[in-house]
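As you look at this complex, bear in mind that one protein chain is not there, while each of the others sits in place.
Chain naming follows the written order as A and B, and within any one chain the residues start at number 1.
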Amino acid sequence: MNIIETQDLTKTYGDFTAVSHLNLHIRKGSVYGFLGPNGAGKSTTMKMFLGLTHPTEGCFHIDGKTYPSDRVAILKEVGSFIEAPAFYGNLTGEENLEIIQKILGLPKSSVSDALELVGLTQFRKRLAKKYSLGMKQRLGLAGALIGRPPILILDEPTNGLDPVGIHEIRTLIKSLPQQYDCTVLVSSHLLPEVELMADDIGILNHGRLLFEGTMEDLKTSARSAGFPTDNLEDTFLAMIDEDNRRGGAGR
Amino acid sequence: MNLFSLAGVELKKIRRSKILLILLIPVIIMWIPSIINADMNFDTRGIPITPENNFFIQGFMGMVWFMIPASLVVGTVLLTQTERSNKGILKMLSLPVNTAKLCLAKFTVLILLAFAQMVMTIAAYYGSAAIASQMQDYSFFLNPLYVCRVVFSLYAGAIPMAAVFWMIANLIQTPVFSVGIGLASIVPSVLMINTKIWFAYPMSYPFYLLMVEYGRSAEGVYETQIAWLPWLPVAVLITVIALGIACVRFSATERR
Partner (left out) sequence: MTVALETKKLKRTGYFPAFLAGGLLASAFPLINMLVRAETFTTLPGDPFIILMDANWQMMAMLNILVCICGACLMYHTEYADNGAQKMDVLPVRTGNLFWMKFVIAALVLALMVAIETAVLAGCVIHWFPSYEFDALELLKSAGFQWFVTLPTVMLMLVIASACKNMWVSLGIGVILVFTMSIFPQDNLILSLCPFSSPYQTLAMAAESSRVLLFLGICTAETVAFGVLELVYQKIRRCAE
């Protein structure tokens, strides 16, 4: 069963098409890796899911609800983390989470739970503006995970983290569906990273979906299309490159 | 989530912003000349007013004309910049809250700040009245009920103006413009108050109310009755329209 589905989802800014006729299918209880180079339209798609930007065309359903009529209902089920960490610099990490906790109507314990989950407990009393990039990133993640929502939308959650941090967060994301039965949509521009976390992947370039399916499907289709398959990074790069060449002519 | 708990959340967001300090300083400063020139209150230049009433009205003059509107403008900057400086607004928009409610909660905080300033003003008034009384050996104290009634009527008169400033802050994303328009709109209120269409200019409401109070304590200076019509309906209309526009336009650029 698909928990998130899009139909011909399109977003244009003036004459620039950020997302073009996207048809995504995200299975309930899976980790869906959303892959693409910078500027491919990953963030725009995620922002549309969160109602931060209106689709120009097409529609999407999240858990049977549609935007914009069920905006608040959708957001109640979604924990999100959007590109640059969004927080209040004059508040401590803990206070930032308390704000989210109050708005979501969660128990007070959820704050310490979320802090623990991302490993920020020891820095909870520090002002968010004094946080390092990695800590800000973790705070953003905590804001997404708080209350353990059934759907998580994470935009490049490992950006700015050190290798240990990346590993921790990856392991955490991977374990989430089993831990509390949620669906994760996670974006990245690194294929090896997605490979380690995701059950399904969708590859986006210039706003168009190049591929959607499991990792195995990707290998099969790459092989049949003549792309290198021994190294997935090369597969990805070759696919993007091929698309850029075709797209460059067609555009 | 109801408006009040949301306003509580909004209050939390402005912790450590030093806004109360910024609101307090002018409140203290405005009484300094009043204390220094306390003896001038006895020289009423033929205006039939008691020295204690004179002290009260003159002290509040600068407050209603300039400081209440200016504080509100600074308040709107605080509220918008708190959200924008670290993109806190993006997080807020991806949480299940009604944006109109969020907008109104912020407006509530704005008028709560103004309320806090009014309470500080009353305290500062009694403090300076005490000092002036000591210096001049004359009681400058007025009945607390009277003082509170006047101050809170000034406060109520400032709410439509707050709504207009809040609308401007939401309509105009460039902070310098919203602030500039807000501050510039204060200057002509002295002129507006003497025209027939003063009721259409919310920035002059508190000033008008104080002038009526002046007229009541000193015969012949100004009107003694508040002209409720057409003022009240116009004020309500302006407030509702301004808040309506503010809610519609709230965080419009972030939701492009």
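The rule we apply is simple: a contact is a pair of C-beta atoms (placed from the backbone, for glycine too) under 8 Å apart; a residue touches a chain by one contact, two chains touch by 3 or more.
The model shown is predicted, which means the values in this text are computed figures rather than measured ones.
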Chain not shown, its touching partners among those shown: B
Contact partner of the left-out chain, one of B:Gly8, B:Pro175 or B:Gly215: B:Pro175
Touch assignment to the omitted chain, from B:Met1, B:Ile19 or B:Met203, lands on B:Ile19
Just to verify: which one of B:Val9, B:Ala38, B:Ile57 or B:Val73 makes contact with the chain not shown? B:Val73
With the missing chain put back, which residues of chain B would touch it? List them for me. 17-19, 22, 25-26, 29-30, 33, 37, 62, 66-67, 70-71, 73-74, 77-78, 81, 85, 174-177, 179-180, 183-184, 187-188, 190-191
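The working rule: only the chains that are shown with their structure count from here on.
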Return the distance between the CA-based centres of chain A and chain B, expressed in whole Å. 44
For chain B, which residues count as touching chain A in their complex? 1, 5-6, 8-9, 12-17, 82, 85-98, 254-256
Which chain A residues qualify as touching chain B in the complex? 13, 50-54, 72-76, 78, 80, 82, 84-91, 95, 98-100, 102-105, 127-129, 143
